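Structure first, commentary second.
Only one protein chain is missing from this complex, and each of the others stays in its spot.
Labels for the chains are A, B and C, by order of writing; each one numbers its residues from 1.
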Amino acid sequence: MTITRRHFLKAASAGGAAATVALATPAPAEARTNKLMPPKALGLLFDATLCIGCKACVAACKQANGMPQEVSTPERLWDTPLDISGKTLNVIKVYQHGTNAEKDRETNGFAFVKKSCLHCVDPSCVSACPVSAMTKDPETGIVSYDKDACIGCRYCVAACPFGVPRFQYDTATPQIQKCQLCKHRMPEGKFAACAEVCPTGATLYGPVEALKAEAKRRLAMKEGDEAVFARGDIRTPYAPHVRPAAKYLQRIYGETEIGGTQMLLLSGVAFAKLGYPDLPAQSYASRSETVQSTLYGGMVAPLVALGGLIWAVRRTTKNGEAGE
Amino acid sequence: MSGAAPARRIVGPFNRVEGDLEVHLDLDRGRIASARVNAPLFRGFETMLDGKPPSDALVLAPRICGICSVAQSQATAKALAAAMGLAIPDNGRRAFHLLLGAENAADHLVHFHLFFMPDFTHAAYAGRPWHGRALQRFQPGAGQALVAAARLRARFFQVMGILAGKWPHSLALQPGGSSKPVDRGERSRLRALVAEFRAHVEEHLFTAPLEAFADLADRSDLARFAARHAGGDAALFLTIAADLGLAELGRAPGPALSYGAYAEAEGALLPAGLWDGKAVRPLDLAGLVEDPAHAWMAGAALHPGQGETRPDLAKPQAYSWCKAPRLNGQPVEVGALARQLIAGHPLIRALWADRGSNVESRVVARLLEIARLVPALERWAAELEPDRPFCHPAVPIETAQGVGLVEAARGGLGHWLTVEDGRIARYQIIAPTTWNFSPRDGAGMPGPLEQALVGVPVGNDEATPIAVQHVVRSFDPCMVCTVH
Amino acid sequence: MKAQPIGGRVVTPVTLLLGLLVAIALYLLGKRFLLGLGAVTNINDGFPWGLWIAWDVVIGTALACGGYAMALLVYVANKGHYHPLVRPALLASVFGYSLGGLSVIFDLGRWWNAWHIFAPAYIQWGSVMVEVALCIAAYVVVLWIEFLPTLFERLGMTDARAKLDKALFVIIALGILLPTMHQSSLGSLLVVFGYQIHPLWQSNQLLPLLFLISAIGMGFSVVVFEACLSSVGFQRPLEVPILERLAGILVWLLVAFLVLRFLDLAVRGAVGAMFASGALSFWFWLETVLFALPVVLLFKPQARARRQALFLAATAMLLAGALYRINAFLIGYETGPGWHYFPALSEVLVTVGIVALEILAYIVFVRKLPVLPRAH
Partner (left out) sequence: MHQDPISTLEAKLGVSRRSFLQFCTALAATMGLPKGADAQIAQALAGAAKRPSVIWLHFQECTGCTESLLRAEHPTLEKLILEIISLDYHESLFAAAGHQAEAARKAAMEANKGKYVLVVEGAIPTKDGGIYCKIGGHTAMELTKECAADAAAIIAIGSCASWGGMPSTPPNPTGAAGVNAIVKDKPVVTIPGCPPNPYNFLATVAHFLTFGKLPAIDEKGRPLFAYSRLIHENCERRAHFDAGRFANEFGDEGHRKGYCLYKLGCKGPETYANCPSILFGDVGSGSWPVGTGHPCVGCTEQGIGFAKPIHALADLKNTYPPASYPRIVEDQGQGLSFGSAALVAGIAGAAAGAGAMLARNLGRKDDESDKA
């Protein structure tokens, strides 16, 4: 027993476990911190208190992105996606409780919420993707997908904390599908279709900095006061929507969550109830990449380990019994 | 006419007029010495409009009146369009003309059949040779012509349904045009409805082609027409008018004005102008004021562009909710008569030259207007171009002024709009009956109706003197418009 | 103690049954490639990785760690007396890894692009998967090279064998390094999942180490398990003395694992979660009991000589390692409420077919090639 233990410990110290040692003692100096918001980051501000659930954005998104119909009802008359999917990039979901008496109230109320890509500042999907099919634009920060690079491993699907990238399971040539903020419409001078058609300004498009300032302005408003809400693109808005300010939770979702997102959300109902979990400020991408860089930074640890192993194997196989 | 002592009498409420009306009469030897016209209803539209977004005026202002709703809508739309500097597309213009023309033609029809003519079925006229026929045709609720006219109007107002949805208080009229694009099928239906209207009035009212009546040039033509087409209701009226001397009744001295109507590229069907009693002069509204001297309103006489509406119940000399509009210090008569006069129609010019504005000429002018409007309606309907725009988008206004002048059935209607900081800062309305039924002004000058009533005979046993009713109704008053 | 082919018939009812299972799997895979993954599997956007990844790749390669574990023991710890176990372990590893690598292709949606993961122009070095894929691919090659001597021996290619032997120490060194890297990285794969992995299984720093230790433990156990199986299946004696020592190593490895596991849970404040996570608590404790079972069974040195105890302990360890991986990848993967996943019948049949192929190939190989040590 003592012998075997000693043998094992020796084995461990002999270089084969150099990596093992490195695993247990991550070097803080190499820890990767959250990535920062690109300077010209574009995004969306979704204000659940303004959303009326008209689903104009769902329809417009389908049209703008050439996505097929998705039917969930027995009648098969309407495009009725239950969630975002390989056929749907954006849905409006409803939160309901009790009697549904009042909008944006948690008890006996209801609320609408948009589900689409949040365009994380430090996206898990980009960090997970092994073949650079998921990329984050250094300028606009739009997280986009390249089907020609993708191998279809679905690591992005599994990794995204919001469950955004979706895969097509019903075709021999599947792709990942996710909102790319209508970047294909930008050369035509158009912006995100969801914000373009939103009748109330619940989905507002623009530079993240401006949207954040707008979100803060809304949080500072007094409930019931007449308030003016921009519609469309915050830089060149359509005629504003005027209505009394709602009661907001004093929180901008996406401001800090896993390093921040480029889609920000405001709501009167707790975000966790709307399918937006409470998340820490440190991005998961940075955690994962810290572990990786600690172990494999510059391939130093593996090479040292390999050297040790070669020495050890050479020593034990000198008598020529290696192949047996 | 037995009593010679001066007497006072209050006549009202009036039936078969739109809204509430009271007339205070001072009698002298069986005739009216002076009259005071009171509009006893006040709603305060101008106050309600203050501070509202300009586009709300399109919803609120037209609800002043359920009779001339289209005219009110057009006045609002025009005031807004003027403030926005917006022109409307050809189709929009045609739709506007069709709506206003149809409303005016139908109004004249209803006024004649349902409001004015039934007075001649009164028992006081039992001995007259035409009384039996009047009863047959215009007995309230049962007369053939009256019932047929009501049915015709209901049918004809499908024009409103097609072009503007519901009526009254249609919402389709916008500053930039009409919100309803007309397709080919709808255009055909419009043309059929106008044709149906023409057929009906040609068959029953004129018993002659409309053009035959429109072409009449003087009083002798009129007499010949009455003789030749004696079976028609128009002829019946002319017979009655001649018998009762209605041309002598309810005379008002003028002047008269028209804001002009149905503008087209080649000029308006009914041009604008001021009739000074002899000739048409260009219309200049710089000298226009609304004088609240005898109204329960505070403030001084001001141009409607600067006007205000503040009730003041404590004014001793006040007797009406209606302010007195005056142009260059004078009361002015408005209506179909004024329009045709200024448009230079020979028959109306001739009637004016004869006895000026009176019960007969006012009614003849309306009949003439029906005869002249229907062919124009036919043309506008035919000219609608289904594939071209009916409306231009509105433009936001921050600070601007605009005036919307329209000829409603009862005469000139004006909306004066001031927008400041994107909100309505002032909205003043002068309706046709405001002109015609205005009270006295600061100088003590009575309004047109008050003038027209002077000298009208009043029987002692008459609670509501029949002659007074003829005079009042010849103006086709709309009291709800008068005080808004 | 030279190895030799054990001979015997290749076509037997057992191999025929295995062949049938392989054929079914091939048919289903044809369907998958024509109609898409959804036609055969139950994976969905909530559980984009199902049985094929969790079992065929993550568990499959761990089960194929016998070669790695033995190499570690023989070549690094210089324990030559374990040598008779190396070849059979290596053979199992060759099949396990080759088929694990192949299964990945079945699971890739856009498999025709699979080469991108080896092309520097595409590689995204921050991705844990790059490291896993590169190491597994390289290790499959290394395993086949390591296995070449056996082939050369059978074919009588002594020259080639001699030449290979000279360079083999580098290959062997790589054959130890690569599994160390990717078996740990299979754990690192989960770090980026963040909150989606239940606190009972998520851990930033220790996931790689825990996966590595359990993989080595499974490697040792699979050697013991296979030896037991072969001894019964091929009516051969069992090398009890060697296995006895292996069992000692396993016990201490597991003690280390359990200490680390619970320390990690304690440090992360997940102690409460052990009891308060409903069904997940059950799975956690089942997994933990299975990990602890070999320690209990083999703690007394005299117990390690008993075949039954060895077999049961090895089985428990393999189940523990497998359940740990299933727990971390599927059961403890909290993708968001509302999502369901259980492998489809066809999905399971493909996995069964792959396992069948592995067993079939093992049977064929040990009958035809000098893999198993000569019987006394």
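FYI, contacts are C-beta pairs under 8 Å (C-beta built on N, C-alpha and C of every residue); 3 or more make two chains touch, one makes a residue touch a chain.
What you are looking at is a predicted structure, and each value in this text was computed from that prediction instead of being measured.
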{"item": "Touch partners, limited to displayed chains, of the chain removed from view", "value": "A, B, C"}
{"item": "Contacting the left-out chain in the complete assembly, out of C:A23, C:L155, C:V232 or C:V364", "value": "C:V232"}
{"item": "Residue among A:V94, A:A172, A:A220 or A:V300 touching the omitted chain", "value": "A:V94"}
{"item": "Residue of B:A145, B:A172, B:M297 or B:A409 in touch with the missing chain, whole complex considered", "value": "B:A172"}
{"item": "Interface with the undisplayed chain - residues on subunit C", "value": "42, 44-47, 228-229, 231-232, 238, 240, 306-308, 310-312, 315, 336-345, 347-349, 352"}
{"item": "Subunit A residues touching the omitted chain (full complex)", "value": "52-60, 72-73, 77-78, 80-83, 91-96, 100, 103, 110, 112-113, 197, 199-200, 238-239, 241-243, 273-275"}
{"item": "Touch residues of subunit B, complete complex, unshown partner", "value": "11-20, 40-44, 47-48, 52-53, 55-56, 58-60, 63-67, 69, 114, 118, 140-142, 147, 150-151, 153-155, 157-158, 160-172, 174, 176-177, 179-181, 311, 313, 321, 389-394, 463-464, 469, 480"}
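Criterion: only the chains that are shown with their structure count from here on.
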{"item": "Chain contact topology (line, ring, star, complete or other)", "value": "other"}
{"item": "Reference subunit B; chain at largest CA-centroid distance", "value": "C"}
{"item": "Between subunit C and subunit B, distance of the C-alpha-averaged centres to the nearest whole Å", "value": "97"}
{"item": "Where subunit A and subunit C are represented by their mean Cα positions, the distance between them in whole Å", "value": "32"}
{"item": "Distance between the centres, which are taken as Cα means, of subunit B and subunit A, whole angstrom", "value": "68"}
{"item": "Residues on subunit C engaged by subunit A in the complex (per definition of touch)", "value": "2-3, 33-39, 41, 43-46, 48-49, 72-80, 83, 86-87, 107-111, 113-114, 116-117, 122-124, 126-131, 133, 149, 161, 164-165, 168-170, 172-174, 176-177, 180-181, 184-185, 188-189, 191-196, 204-209, 212, 245, 248-249, 252-253, 301, 333, 335-336"}
{"item": "For the subunit A and subunit C complex, residues of the former touching the latter", "value": "1, 3-5, 7-8, 10-11, 14-17, 19-20, 23-24, 26, 83, 85-86, 124, 126-132, 147-155, 157-159, 161, 163, 166-175, 258, 275, 277, 279, 284-285, 287-292, 295-296, 302, 305-306, 309-310, 312-317, 320-324"}
